[in-house]
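On to chain A.
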Amino acid sequence: MIKDDFFKTLGSPWLWGIVVLAALSPLVLTSYHMHILTIALVYVALASAWNIVGGMSGQISLAHSLFIGTGAMLSSALLVKLGINMWAGLVISAVVAGMLGAIIAWIDFRFQLGHLSFVLITLAFGEMAGIVVEGWDFLGGASGLLLPRDVGNILQFQFGGGRGAFWVMLGLATFIVLVNVAILNSPLGYYLRTIRDNERAAQAIGVNVLRHKTIAMVISAVLTSIVGTAYVRYLTFADPYLLASPVITIEIVLFATVGGLGRAYGPALGALLLVPLGELLRGKLGGAVPGLHYFIYGIVVIVVILATPSGLLPLLEKIIWRRRAKGLSHDGEQFGGRRGQ
Partner candidate 1 sequence: MSELWQALAQGVLIGSTYGLLALGMGLVYGVSGIVNFAHGDFISLAMFMCLALFSAFSLDPYVSALITIPVMMAIGALVYRLLLRPMIGYKFLMVVQLTLGLSLVLQNGILMIFGGQPARTPSVVESKLIILGEVVLRLPHLIACVVAFVMAIGLYIMLRSTDFGRSIRAVHQNAHAAALMGVDVGRVQVMTFAMGLGILAVAAALLLPGTPIQPSQGLQYTVITLLVVVLGGMTNFVGIMLGGLVIGISEALGTVYVSDTLGRLVPYAIFVLIMLFRPQGLSWRAS
Partner candidate 2 sequence: MLEVQGLVAGYGGVPVLHDLSLTLAAGEFVGLLGANNAGKTTLINSLSGLVAPMAGRILFDGQDVSRATARERVELGIIQVPEGRLVFPEMSVRENLLLGGFCDRARPHRPQQLEKVLALFPRLKERLPQPAGTLSGGEQQMLAIGRGLMAEARVLMLDEPSLGLSPLFVQYIFGIIDQLHKDGLTMLLVEQNLNLTLRYAERCYVLERGHVAVEGAAEVVKSDPRTRQAYLGL
């Protein structure tokens, strides 16, 4: 059912080498840099989860703030207002997010939404969710929710901030990227891509569009929600403007697109490049002149896109292929590279 390439990736020394290196990095990084890397990993996870819907299915969803918001705000509210353990909150939020995702997928199918309509309607949902959260006291209203201090009690879904949170995020990010690889090498990935390229044609050849779009959306929603819960735990403060507004979705889409839409490592690449850049800019320049860091960040985004209009990953691949082609030995190296990535 799942192509060999997935297992090849699973056993790839490159991949685990990078992961292990990353896991060891807290030992040498300052807590400031580790913080930046943690945030970057959060976005790697979020962008990769979004990629399942936005990249592979071609459905540009701007409603993912709903899932992040559910994962973050709902579990926080359950903990702070009802005393429900955050592990339980994690599961409950994930289930709720999954249901929301299924509803959105159903609406998309039932009303035959075109691509642009889907974008705008999910945007409308995202905005509406933000307004609801701001107005609903249970979820913290406009002032958000403050979580109990993180003292490292695993049973309370606490990882001790700093390194603990870093490793959790690394684990989540790696897991979600592997989920991407798995899907791309499975029948689901194949169906999603046919749906993306031509939905009518896919339907005509018997692909169950509703089922596969729903599966993709639910997987994406659940994963996103889980990251949301972990993220809010790390931040210790549930800020509705960060976690429940379309702004975060727009950032995620930026990373996924700039990195390489629909590819397993694309969103990771985009996030790993742009998030540290943004944070470093904010650190160095944020204080002096307000807005300068974002100004430069915006310029960087424009320059990167003009330079790599097809995405970073495709560009990197072109460079790697050129090198490989030059070094092609007489015994005919295996062509085809890593498919499904």
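To be clear about the criterion, a residue touches a chain if its C-beta (ideal position, glycine included) is under 8 Å from a C-beta of that chain, and two chains touch if they have at least 3 such contacts; residues count from 1.
Inclusion criterion for the candidates: all candidates are chains of the complex that A comes from, given by their letters.
On a predicted model such as this, the values are computed, not experimentally measured, just so you know.
Between chain A and the candidates 1 or 2, touch in this complex occurs only with 1. Chain contact summary for the complex, chain A toward candidate 1: residues 60, 107, 111-114, 116-117, 120-121, 123-125, 127-128, 131-132, 134-135, 246-247, 250, 253-254, 257-258, 261, 289-292, 294-295, 297-302, 305-306, 309-311.
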